[in-house]
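Below is a structure I'd like to ask you about.
Of the protein chains in this complex, one is absent; all others appear in place.
Letters A, B and C mark the chains in the order given here, with residues in each chain numbered from 1 onward.
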Amino acid sequence: MSDTIGFVGLGSMGLPLAINLLESGYELRVYNRTAAKAQSLVEKGAIAVDAPADVVEPGGVVISILSNDQALEEVVLGEQGLLSRLAADSIHLSMSTVAPTTAQKLAAQHTQQGAHYLAAPVFGRPDAVAARKLWITLAGNDVAKARVRPLLETVGQGVFDFGNEAGAANVVKLAGNFLIISAIEAMAEAFTLAEKNGVDRTQIANLFGQTLFACPIYQNYGRMIAQQQYEPAGFKLALGLKDVTLALQTANASQMPLPLASLLHDRLIAAVANGKGDIDWTGLALTISEEAGLKRGSGEG
Amino acid sequence: MSDTIGFVGLGSMGLPLAINLLESGYELRVYNRTAAKAQSLVEKGAIAVDAPADVVEPGGVVISILSNDQALEEVVLGEQGLLSRLAADSIHLSMSTVAPTTAQKLAAQHTQQGAHYLAAPVFGRPDAVAARKLWITLAGNDVAKARVRPLLETVGQGVFDFGNEAGAANVVKLAGNFLIISAIEAMAEAFTLAEKNGVDRTQIANLFGQTLFACPIYQNYGRMIAQQQYEPAGFKLALGLKDVTLALQTANASQMPLPLASLLHDRLIAAVANGKGDIDWTGLALTISEEAGLKRGSGEG
Amino acid sequence: MSDTIGFVGLGSMGLPLAINLLESGYELRVYNRTAAKAQSLVEKGAIAVDAPADVVEPGGVVISILSNDQALEEVVLGEQGLLSRLAADSIHLSMSTVAPTTAQKLAAQHTQQGAHYLAAPVFGRPDAVAARKLWITLAGNDVAKARVRPLLETVGQGVFDFGNEAGAANVVKLAGNFLIISAIEAMAEAFTLAEKNGVDRTQIANLFGQTLFACPIYQNYGRMIAQQQYEPAGFKLALGLKDVTLALQTANASQMPLPLASLLHDRLIAAVANGKGDIDWTGLALTISEEAGLKRGSGEG
Partner (left out) sequence: MSDTIGFVGLGSMGLPLAINLLESGYELRVYNRTAAKAQSLVEKGAIAVDAPADVVEPGGVVISILSNDQALEEVVLGEQGLLSRLAADSIHLSMSTVAPTTAQKLAAQHTQQGAHYLAAPVFGRPDAVAARKLWITLAGNDVAKARVRPLLETVGQGVFDFGNEAGAANVVKLAGNFLIISAIEAMAEAFTLAEKNGVDRTQIANLFGQTLFACPIYQNYGRMIAQQQYEPAGFKLALGLKDVTLALQTANASQMPLPLASLLHDRLIAAVANGKGDIDWTGLALTISEEAGLKRGSGEG
């Protein structure tokens, strides 16, 4: 695929992703609400434009990666939004973590114009983007998915196809973030129980990270929770709250409880209400330390 | 170490462990409450005796591996119990999952007689025992630990030393089982949310087991939860309840809440009250399926 | 006040309320989506009309009492809705249990047309309406409140003024329903604990209803929970879920957790998912009986 790619959203995830694409030889037309963020890309050969619609080339691919549902809807549906220009055979590769219902609604609107909306939310923090180590979930039209797959394989280490309904990939993404924050809470409780009983937090984290839970989430987050190092944030606690809230709304709509998600929601919203929204979401562990009467968390500043 | 080893407890964990020791060349004196279970070991060369005390040789090592605190206390403190015979330089290697307070109390009683109580609870299901793949936590007197380490390395794939206080190893074991049952609940909620939204349970389990959570607990238990196959039990749900209850009691004693453990406790006790105590503890996932109005769990009979 | 009153919503609460007004000498113009429900009122002298807008008289009072936010918004904002006719000095007395944000939005839209939106959600089940025993919360413009007060005192036993912001009365109403469902859960757990320990449910309900909790909620709901009589529904469990969900959304918007409301939400949504949405909301007690392994609840059919 040698087309020029449209690219919207140069946040902490979008910027390194755009750089990777440029370095792989793709030409980019980029838009970001704060225009200054495009500067480094322009120096690498990208073309910066003044409105989302201007990144669209007829029949081409547009990537968007934004922080929440509202930002995505603005870029797509707002004045000079993507949808005013997307037409036959255009593909909108939407990599944001948003509600499945948002994906379904947007997908239907794209279809009405003959364009394709592909949901492709990703797992990985900014350093994983830079290292082309993203895990990518994908859902939508089969032909469109086949067209973008080479591009996705350039920037990720694996692509997982969840069928034709765009919302499915978003369900999987929300489920994944819920699994991660659940593991954070579980480790925080376990390590604090250990600490209160004279066992070193790091030693117990090491044991589990080397054995039963020898996988990235438990190893990397386990280290942070053991060392109580919650800043700078790789993924902000307030964004974790957003995603758990989306998971709960999705559960509500499908008529089922998510009791563990409810527990996590309540603890995350209390953390945000107490000024911890900008620390890393592993900082949820501060809550359990505080409840235990321990006040040593490094994230409290 | 070429001594004869005393061995008490031939349950689903103890029996394959004893076989391994015999096959590695150790001589065993074995006791089990239900004597018939010793038969296969006797055929392999073990000596069966009629009381716990009779497995003890002066200055030797005794291994016990029992199902709960009460069984351990009976074997140690009951009539013709181990403690009536354990004396100077004897080592009691206690591999059961019991309360840290039980370990502390027993350790003090052993010390009074000049004997050593080592806590060595293990991670691994019966098939892991047979494969000599146990992960072993260890705490107690340093000299005693050094004496048993070759033995432990024969039957496990790793030994983790948590210092001199026997209870510490039990805290770590309870923390580990709590991490596992937390992961079970999280996966059950996530997979059921997926199912209710049209995503295949197995496909989502595979994604996470290959990526963020590429570790034994998520892979093996994830498969069971995806396939809703909760029998036969590798580890019974009622034992999971026992261990979560021990974790909560330990937290109470150290004055801290474990809100996730409380949630799990309540769900596990309801499952036991409804006749599910003998299915595998991954069967906790039935609760979330039932709450979601889905009735397909295979464990329900 | 001798004006004709517009009246929209003839459900289980609206119908007896309209009858009371007719019997007190008010003239009514009534609208209901299912027109047949107006028949008994027409026989008593009311005038039935074909669209919400047709109940409005210039400068008059319109009462609406509907089952949820969506129904209210349709009646107000839909085709031939109330707002197409409400003008200077008109008063819309909105007695539905809806989100505070819905009240705020509608109030602002009324103000733009010179009309007044008064929030006046009520406490009381249908039999309390019939007996003119409603407790009424009220919020909005002071002059408008003074105009409707005589009318409200005709149908209720008490009116509580919560100031000028319409949403405030809705916050109070949601808080009240949350207090009630919390009491239901607490009694269900307490009575089931008693039952499991050989104490009669009715005897313990009587004790508390006569002493510490000698008030309507504990006496009336306590009797239902003791006798496990959950049908016919005075207030449907699914409506209870709606109100707890509104309380949680209000808490989310004001950035605070409501952990007890989260617990109740999860139990209510599971009950609805299992076909119990139409029994009385005291039927939440079935959940605790079932979790305890008791299967005698009368509401199960």
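Methods note: a contact is a pair of C-beta atoms (placed from the backbone, for glycine too) under 8 Å apart; a residue touches a chain by one contact, two chains touch by 3 or more.
This is a predicted model, so every value here is computed, not measured.
Listed by label, the shown chains that the missing chain touches in the whole complex are A, B, C.
Among the residues C:S64, C:N141 or C:T192, only C:T192 touches the chain that is left out of the figure.
Note that of C:G167, C:G240 or C:G283, the residue touching the chain absent from this view is C:G167. Residue-wise, the contact with the chain that is not shown comes from C:L207, picked out of C:A35, C:A130, C:L207 or C:A238. In the full complex, chain A touches the omitted chain through residues 266, 270, 273-275, 290-293. Counting the whole complex, the residues of chain B in touch with the unshown chain are 245, 251-252, 255-259, 262-263, 265-267, 269-270, 272-273. By the touch definition given at the top, chain C reaches the unshown chain through residues 100, 123, 135, 137, 158, 160, 162-163, 165, 167-168, 171-172, 174-176, 178-180, 182-183, 185-187, 189-194, 196-199, 203-204, 207-208, 210-218, 247, 250-251, 254-261, 263, 267, 288, 291-293.
Convention: only the chains that are shown with their structure count from here on.
The most central chain, judged by the distance from its Cα centroid to the centroid of all protein Cα atoms shown, is A.
The chain pair sharing the most C-beta contacts is A-B. When the CA atoms of chain A are superposed on chain B, the rotation angle comes to 180 degrees (nearest 5). Note: centroid distance chain B to chain C, computed from Cα atoms, is 53 Å.
Inter-chain spacing, taken between the CA centroids of chain A and chain B, is 38 Å.
The mean-CA centres of chain A and chain C are about 40 angstrom from one another, to the nearest whole unit. Residues of chain B in contact with two or more other chains: 291-293.
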